[in-house]
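All protein chains but one are shown in place.
Then we have chain A:
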Amino acid sequence: MFRQSKRITSGRKNFDNYSAKDKNLYVQDGDLLSSVYSQRLNLYDIPPLNEITLEEFETWAIDRLKILIEIESCQLRGRNFKEISAHLKPILAKLLPLTSNSKDSSLLISERKKDHYSHFILRLAFCRSEELRARFVKAETILFKIRYDLLSIQEQKNFVKSIDLPWQFIDNDEKLKFEKQLYDSCYNLIKLNLGASNSNEEIIKKTFENEIFLKVPFKYVLNLVSSRSVFINDGYCYVPQFLQLNLITSEFSQKLDEKLILTMKTIPRLDEDDRLLPVLNNLSNGYVLDEFLTQKGSGSLNRDSDELNASNLNQVSEFMPLCMQNLMYGLKKHNHLKYNGRQQLGRFIKELGLPLNEALLFWKNSLKGLNFEKDYAYNIKHTYGAVGGRIKYRGMNCTNIMNQPKPHSSEYHGCFYKENSIDDIFAKLKMMQMTDEQINQITDSVREGKYQIACTMVLESKCGGKTMPIVTHPNFYFEEAYKYSKDVSANKES
């Protein structure tokens, strides 16, 4: 897909450089349907080799990224597979449709091409760190499952046939030979699959009798081995057919993970390309800070540079998420914050756009009675990248904040919803004049461990009930709350 040699200026056709092996993979557009794109679904074994324009490169990738972000946010909201699938169907149809084989061929090719290329572009963008890889694999796997579900039964069968996995169906003799072992080992799986309500011995037995089993070498289904949930004989796992999708998806995610690591290793050779890297960096950055950076245009950048300063920071603290409000409270109460708290709040303030001199002033005023210049100033300058390693730190996102060490009794850092008792949260929300109904919903989310959902609900109530994307960054919370209050006051004036 990408040149590995330096740019050849006379035209952009660089295919002369491909080795003989690559040439075999290069397929004329017309032949695509019978080879790479013969199936609606793609396991992405073969990388695309044909040329696309830079614009296609960017827009296709962004379209796919939107879908993956949507999947992630559904997951964060704790939706189950059926709900995610229903939610994504219309979005998929709009951004990344895959129509069935019966339609006209040029449309099929362009759809499948977009799907194919966008997947590989995002691989390039998301292979860089372990966290990115894990999230990418997870979202892509769900996308794969949703699409598999959308196939007709005939298409599913064809697709399974087309993939090269070392499994085979066992015949009836073999099933009879191991009847007891097979029944015992998949009894609970069948029960689970049927649902607790409509499963009694008889139905299970009947389902078992109709079930077809696959024989798979054990190393392809390690999770089924370690959970002892299938019968194993002579190195083969006997897997009931209803688990086939699990087999395919686990193979899919495992392979994708391996390929991403390979991509990461080869990416330095791509670094000399001056056209693609900015696009790729943009893509992965948007994903790291989630929606915060992509929507940043509406936030701090629109603010006048002197709108926020050391003296009015306390006044805008009501727009801060509760984790930051809590830190401001602790700072006021003790005239001091411990290291983790200073880091969390300091980087948040920096991300707000407060310049270094204002930040120094703010901290100097807040840390009273302490030897500020000696003990703290260096640290703050360090955060701004003005001294030492000169790393310009970004604001912590919710994951960073939650992964900090647990705060002690005199510390205030961490996620407010995660680190405080339900009673404390209740009291705080009550103080914010929220209704009991709202508070109950929020504390329910906290009990289920969905802290970001809780935070989002608080933001939504602050913004007059407007539906918000999941909060994954405290600065996103602030910008939204701040913008809403400004809009409201502007409306009042007019």
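Observations, loosely collected:
Keep in mind that, in the parts below, contacts are C-beta pairs under 8 Å (C-beta built on N, C-alpha and C of every residue); 3 or more make two chains touch, one makes a residue touch a chain; residues count from 1.
The definition used in the following text is that contacts and distances are computed from a predicted model.
Candidate names were "Proteasome subunit beta type-6", "DNA sliding clamp PCNA", "U3 small nucleolar RNA-associated protein 14 homolog A" or "DNA primase", and the UniProt protein name of the unshown chain is "DNA primase".
Screening A:K82, A:K161, A:R228 or A:K392 for touch with the missing chain picks out A:R228. When you scan A:K89, A:K157, A:K177 or A:K219 for touch with the missing chain, the hit is A:K219. Of the options A:N188, A:N281 or A:N440, the residue whose C-beta touches the omitted chain is A:N188.
Panel shows chain A; residues 180-181, 183-185, 187-188, 218-219, 222-223, 225-229, 231-236 of it touch the chain omitted from the view.
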